[in-house]
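Up next is chain A:
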Amino acid sequence: MQSRLVVNPSLCIGCRTCELACSFAHAIGGKPTLSRIHVHPGGHKDLFVPIVCLHCEDPACAKACLVDAITRNESTGAMELDQSKCVKCMACVAACPFGCTLHDVQFRQIVKCDLCGGDPACAKFCPTKALDYRSIALMRTAG
Partner candidate 1 sequence: MVSLTINGKVVQAESGEMLLTVIRRLGIDVPALCQHDAVEPYGACRLCMVEITKESWNGWKNYVTSCLYPVEQDLIVQTHSEQVIELRRTLLDLMLARNPQTPLIQRLAAEHGITKTSYTEVVEPDDCILCGICTRICDAMGFHAISSVNRGHGKEIAPPLHQPPQDCVGCLACALNCPTGFIRYTDDGRTRRIWDRTFDLVTCEKTGQGRVTREFAAFLTEHRGIPEEYFRVNDESHRKELAQTMGDITNSTREE
Partner candidate 2 sequence: MRIESVKQLVALQKELQQQDKKFARKILVCYGPGCLAAGAEAVGEEFVKQLKKRRIKGVSVEALKKTGCHGLCEKSPLVAIEPDKILYTKVKPKHVDAIIDNTIRSGEIIEELLYEDHETGNRVAHYPDIKFYSHQTRIALRNLGQIQACDIEDYIRVGGYQAMAKAITKMKPDAIIDEITKSGLRGRGGGGFPTGRKWATCARVDESPRYVICNGDEGDPGAFMDRAIMEGDPHTVLEGMIIAAFAVGANDGYVYVREEYPLAVVNMQRAMDQAAELGLIGDNILGTDFCFNLHVSRGAGAFVCGESSALMKSVAGEIGEPRAKYVRSVLKGLWDKPTVLNNVETYANVPVIIDKGADWFTGIGAPKNSGTKAFSLCGKVRNTGLIEVPMGTTLREIIYDIGGGIQKDRPFKAVQTGGPSGGCLPAEHLDVPVDFDTLTRLGSMMGSGGMIVMDDHTCMVDVAKYFLHFLVEESCGKCVPCREGLYQLHDLAVKVSDGVAEDGVLEKMERLSKSIVIGSLCGLGKSGPNPFLSTIRYFRDEYEAHIRDHKCPAGVCRELITFTINPEKCDGCMACLAACAYNAITGKKKELHIIDQEVCTHCGACVSACTREAIDVA
Partner candidate 3 sequence: MKHDLSKIPDIIARYPQRPESVIMVLQDIQKEFNYLPAEALYQTSEALNVPLSKVCSISTFYNAFSLTERGDNIIRVCCGTACHIRGAKQIREQLEELLKIKPGETTSDGKFTIELVNCVGACAMAPVVMVNDKYHAQVKPNRVKKLVAKG
C-alpha cells in the first residue's frame, strides 16, 4: 500500500522541527547532515511552506543523472539516490526545477528526500500535521 507525503502549508507554523528531524534521521556517525526538507516563508503573513521532493512521475533528477544513481524505490515510490553510485557532478541539483536535490557541503555529498524508507521522520515529528504521510488508498476514500 503506497503512501504519499502530504504537505499542508496552512497548518505549518514554521517551527522547523521537520528540518531537525530530517537532519538527525540522516545523521552520519552521529552528526546531523543537511536537511532534505526546507521550510521557506510563503510570502504572506504567518505563512510557511515546507519544500520537499515531490518524487515526480517524470523526475528531472533521474533523467539528468548519467550514472543511474537515482532510481525509484518501488515499494515507497520515492526517488532514491544511491550514495555509493553518485559521482557528485551536481547534474541533479541543477536540473530539479523545485530545488529538491541538494548539495551537502559539510559531508560533500548530494542529498535528497528518500521518505526515510517508508517512515518519514519529518512527518513523524511535525507537531501540526502540516506534513502527513498518508496511504493513497485512504486519501481516496477520504475524498
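The definition used in the following text is that a residue touches a chain if its C-beta (ideal position, glycine included) is under 8 Å from a C-beta of that chain, and two chains touch if they have at least 3 such contacts; residues count from 1.
Regarding selection, all candidates are chains of the complex that A comes from, given by their letters.
What you see is a predicted model, and the numbers here were worked out from it, not measured in a lab.
When the candidates 1, 2 or 3 are screened for touch with chain A in this complex, the one that qualifies is 1.
Within the complex formed with candidate 1, the residues of chain A that make contact are 7, 9-10, 38, 40-44, 47, 49, 51, 60, 63-64, 66-67, 69, 82, 84-91, 93-103, 108.
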